[in-house]
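If you scroll down you'll find the structure; I have some questions about it.
Removed: one protein chain of the complex. Kept in place: all other protein chains.
Coming up: chain A.
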Amino acid sequence: MDPIHENSLSEVTDESDGCGAKFSVLVVSDKFQGKPLLARHRLVNSVLQEELKTIHAFTQKTLTVEQWKAQS
């Protein structure tokens, strides 16, 4: 995945056993700061607009750097 922001981390897990239709992603970015969940997910969706057309199942978790540090 293209990084949304320099200060970001993304982790993609293929859950489809290789058929490539089911993914979950963890995106950590300061660009999410102050944005509600829906806006964060919409941001990720817009970056992956083309890819999502062929992905059947997509799960995402969107955290700011601060939130990510707090949980790990």
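We adopt the following convention: a residue touches a chain if its C-beta (ideal position, glycine included) is under 8 Å from a C-beta of that chain, and two chains touch if they have at least 3 such contacts; residues count from 1.
Please note the rule applied: contacts and distances are computed from a predicted model.
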Original post:
One chain of this complex is not shown here; going by its UniProt record, which of these names is it: "beta-aspartyl-peptidase", "Nuclear pore complex protein Nup85", "Glutaredoxin-related protein 5, mitochondrial" or "NADH-ubiquinone oxidoreductase"?
Top reply: "Glutaredoxin-related protein 5, mitochondrial"
Original post:
Looking at A:21, A:52 or A:65, which residue reaches the missing chain?
Top reply: A:52
Subject >> Positions on chain A contacted by the hidden chain, ascending >> reply: 37-38, 41-42, 45, 49, 52-53, 57-61
